[in-house]
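What follows is a structure written as structure tokens; I'll ask about it next.
The complex appears here minus one protein chain, its other protein chains still in place.
This part shows subunit A:
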Amino acid sequence: MKNWFHQAWRPALVMFVILVGWEFACRMFQVPSWLLPTPTEIGVEIVQGWRDYHHHVLSTVHLTLVGFVIGVSVGIMVAVMLHLLPKVHQAVYPLMILSQNIPIIVLAPLLVTWFGFDDLPKLIIITLVCFFPIAVNMIDGLKRTDQDLIHYMKMAGAQKRQIFTKLEFPYSLPSMFSGLKISATYSVMGAVISEWLGGNRGIGVYMTLASSSFRTDRVFVAIFIIMVLCMVFFGLILLAEKLLIRSQSSGKEDQS
């Protein structure tokens, strides 16, 4: 706990100074609240508006989780497949990178045209932004598996399947978690962006409504919620990593 405080007080202080400066500047120059609300106004709206917006939050959390799970599964499957089938890797890897160059803003309306206003186009968008960091990191991790350990496994008579399950897959877990951390934050952003497409629920919707009615304080509430969601999500991944990855020195054992 003490240790945690030790690490947290510096960024907390910076944050506090920024907020205080913001508050003073707004009051001093009498900035109208539709242009830039003060932190206190935003704080009040966060508390008072909870009953109006909490169903949006729940809806976004739900969408994010479902999208994240699908995206992660696709990412892991792609990584494993490309690793086990080098020919497919050659053929597909460039396409995978290209898939990340499609601007979501352009793709989103197209997806709606094709799949309607259901959850499907939203989930496709989240999956698209989520699977990539996991796939790329995990493929790297699988490829970097210690050659000495692979040699040992082969000499010991391990089959290809055993080498994969007992060595390569566990070896790639730390890399997979690097990908998961990025995907976790991407998935929240992906969910919010996909909610702009339409529908009547979600932080994205709440945000669009707020900005079109000049409720700038609510826009900031939305930003605040997105940030909190990202952080909570990121924290959960860190926790899972701690629980799952054993041994202090994950990765290569140091030379004796």
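Everything below uses one rule, namely that a residue touches a chain if its C-beta (ideal position, glycine included) is under 8 Å from a C-beta of that chain, and two chains touch if they have at least 3 such contacts; residues count from 1.
We take it that contacts and distances are computed from a predicted model.
Participant: The chain that is not shown, which UniProt protein name from "1-deoxy-D-xylulose-5-phosphate synthase", "Carbon-monoxide dehydrogenase large subunit", "Sulfonate/nitrate/taurine ABC transporter ATP-binding protein" or "Aromatic ring-hydroxylating dioxygenase subunit alpha" does it carry?
Facilitator: "Sulfonate/nitrate/taurine ABC transporter ATP-binding protein"
Participant: Just one of A:His54, A:His151 or A:Lys242 touches the chain that is missing; which is it?
Facilitator: That would be A:His151, which touches the missing chain.
Participant: Based on the whole complex, identify which of A:Ser99, A:Gln162 or A:Asn200 touches the chain you can't see.
Facilitator: Residue touching the absent chain, from the options given: A:Gln162.
Participant: Check the options A:Ile46, A:Met189 or A:Ile245 and report the residue that touches the missing chain.
Facilitator: A:Ile245
Participant: Applying the definition given at the start, please give the residues of subunit A touching the unseen chain.
Facilitator: Contact residues on subunit A toward the absent chain are 146, 148-149, 151-159, 162, 166-167, 170, 173, 245-256.
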